[in-house]
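The other protein chains are all here in position, but one chain of the complex has been omitted.
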Amino acid sequence: MNVKSLLFGQGTGNSLFGYLVDGLNAAGSLLIFAIMALICADVLSRNIFNQPIDGVAEMVAASIVMIVFLQLASTLRHGRLAQADIFIYGFTVSFPRIGRSLTTLYYLAGAAMLGVVYQGTVPVLMRAIDRNQFFGVEGVFTFPVWPIRTVVVFCAAVTVLQFLVLAVREAICVYRGTPIHSPAAPKAEHTENKAAQQSGEPS
Amino acid sequence: MTGLEIGLVAVVVMLVLIYIGMHISIALMLVSFGAIATLRDSGLATRMVAAAANDSLGSYLYGVVPLFVLMGLLVVVSGVGRDTFDVFQRLLRKVRGGLGLATVGANGIFASITGISVASAAVFTQVAVPEMRRHGYTPKFSVGVVAGSSVLGMLIPPSLLMIVYGVLAEQSVGRMFIAGIIPGLILAVSFCITIMVLAYAFPAFMNQEGHQPVVDPEGDNPSRLALASKLIPILILMLLVLGGLYSGFFTPTEAGAVGACGALVLALAKRRLTWGSFYKVLGETGHVAVSILFLILAASLYSRMLALTGLPMSVAQWVTSLDLAVYEFLFLYLLVVILMGCIIDSVSIMLIVLPIVLPIAQFFGLDLIWFGVITVVAVEIGLVTPPFGISVYTVKASLNDDTVSVKEIFKGVTPFFIAMLCALFVLTLFPALSTTLAYMY
Partner (left out) sequence: EETINLTVGSSHPTTIPWVGMIPNVFIPEVDRILAEDGRYEVNWTEAYAGQLYGANATLTSVGDGIADIGWVFSYLEGSRMPLSQLSAYTPFTTSDPELILDVFLDLIDQQPELADEWEGNNVVFLGGTASDTYDIYTNFPVNDLSDLDGRRISAPGVLGVWLDPVNATPVDGTLASYYTDIQTGVSEGVVTLATGALPARIYEVAPYITQVNLGVVFSGGIAMNLDRFESLPAVVQDAMKQAGAVYTTAHGRDLAERYQSSLDRMVELSADSNNPVVVTPLSDEQRQAWIDGMPNLAQQWVDNNEARNLPAADILEAYMDAIRERGVQPERAWD
């Protein structure tokens, strides 16, 4: 496997980077399941044993940020980040090169913005480690802040890479003048996308 | 440039970027970053992006978004959604647009277990749209009815927006909840009338051309018992969630987790779930929830940027300084709220507008419970108006179907948008519709 296929896969998403993105997504999925189990356990414990579990509200509030960042790259990879296709689809059908150039720019803008998230959160992470910052109330429930900030920093970096991968693919299509094949802005890894869809009922 | 000018330019640029197809969340972040950097410096802009990313979702309330989505998906996998809609279809089969009516009805029931409209939109995209498509409705109509009726989630209690209003206006949250019941029913009825009008006057909007009617394997006349048994699972789920909610076993926010757990048990009991498919459901839940939550994150940054420019404050002050009569004030207020709904999210509109407008409403001697109801309806209209309509984008994200464009969903929701405007007009004209029940309580 050469560097190119490692990074970009061979059209099926089986790249090392793809496994990383999927793995982060799986971690986020587990976290969603854990939140569900935790809240249910709290409800049962409170009603049956009159003994609520401390810190559930804090843990749920903290988890949601982690879930969003753990699954952000995968959401993007599967073309599920919300965008309006009112204009871009028809335009790309008529002018494939200009339309795809615009799409390339959109991906680059995404990379830049997640880069800002990364850059802005690194000092926040450093401060959290330096000062042993925690969530919650001492004597009741506390939880360190740094693991959450680490997830945000790491996953922001991974999402920057994912945006760049998509931008490079799109730029290659600009170079080749590939026409558009799907109504939304062109999606990467269309096959993978379809596989993930099978969880729903057949329509 | 002054703050106001920067704010105005930011709004225009954002509208253009979203229109030409940039990811909405990225467009919001980009415009906000640029505006803050121009207004102050790029260092502060970076810190504000990081603050929005790290702090804006840190609330228990947002934690239930993925859980309500998970519950919806598990309901789909367990086949309960399909069963329910088969029953409704059979009950309403003599009625044109029967499944559309069923969607509105089911959304009304579902509204009483969820406090967020986006949850309703996500769930019924998964449950109702495939059924409607299977029964020959156009994609446009199918998604339109779901996006439109999802608005019921915020009017029928429990409701996140009613809580926000109750706190801002110092009104009883419980009373606000009850005030929303009749307006919620009025809105549901107006949706049903809209569907009937479409069915008889504009059949092409609703029915797929040349679609063969679906024949269900049970045959044409299943026994009442067979029909009833199809409804049992969803009734159990409703009983679990509603019963638990109103008997005090758990809070409205916890209902998402308990509902998801109940749906999981149901899917396992019906042997519709394997480890593999459960894993896929969890992944899908993540994709839907993240696209919504990342949008909320970016929208909060955008609202913060606008607050920093002072634009919303100036617009509100300008509108309210015009020395108006009561009905002129109400008309302009609702117009401004609906227009703001085109560009920012519901909670942000209320946070920005209410502190300025509430004293004026009191000055005019308006009943604040009724004022809250019409505010919530006007704010909710923004969920389905372009270019920034969260319900529409939620439907799009949950649908994951490239053949249905965002434009198509906005088209499909237009009749329901008109129905909402009519309902808002009626509710504004007759305050008693909102206040009678509320003050009996």
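In order of appearance the chains are A and B, and numbering begins at 1 in each one.
Following the convention adopted for this analysis, contacts are C-beta pairs under 8 Å (C-beta built on N, C-alpha and C of every residue); 3 or more make two chains touch, one makes a residue touch a chain.
What you see is a predicted model, and the numbers here were worked out from it, not measured in a lab.
The omitted chain makes contact with just one of the residues A:G23, A:P52 or A:P179: A:P52.
Note on the undisplayed chain: of the listed residues B:S303, B:S391 or B:S434, the one touching it is B:S303. Shown as candidates are B:I109, B:L168 or B:L437; the residue that touches the absent chain is B:L168. Residues of chain A in touch with the missing chain: 46, 50-52, 54, 56-57, 61, 131-140, 142, 145.
Residues touching the missing chain, restricted to chain B, are 3, 40, 44, 47-48, 51, 55-56, 58-59, 158, 163, 166-175, 245-252, 303-304, 307-308, 310, 312-313, 351-352, 354-355 (touch as defined at the top).
The working rule: only the chains that are shown with their structure count from here on.
Each chain gets one centre point, the mean of its Cα atoms, and the points for chain A and chain B are 23 Å apart.
Chain B makes touch with chain A in their complex at residues 18-27, 29-30, 33, 45-47, 49-51, 53-54, 57-60, 62-63, 65-67, 70, 73, 76-77, 79, 81-82, 126, 129-130, 133-134, 244, 249-250, 254, 256-258, 260-261, 277, 279-291, 293-295, 297, 386-387, 393, 396-397, 400-403, 405-407, 410. Contacts from chain A toward chain B in the complex involve residues 25-26, 28-30, 32-33, 35-40, 42-43, 47, 57, 60-65, 67-72, 74-75, 78, 80-89, 102-103, 106, 109-110, 112-113, 116-117, 119-121, 124, 148-149, 152, 156, 182-185, 187, 193, 196-203.
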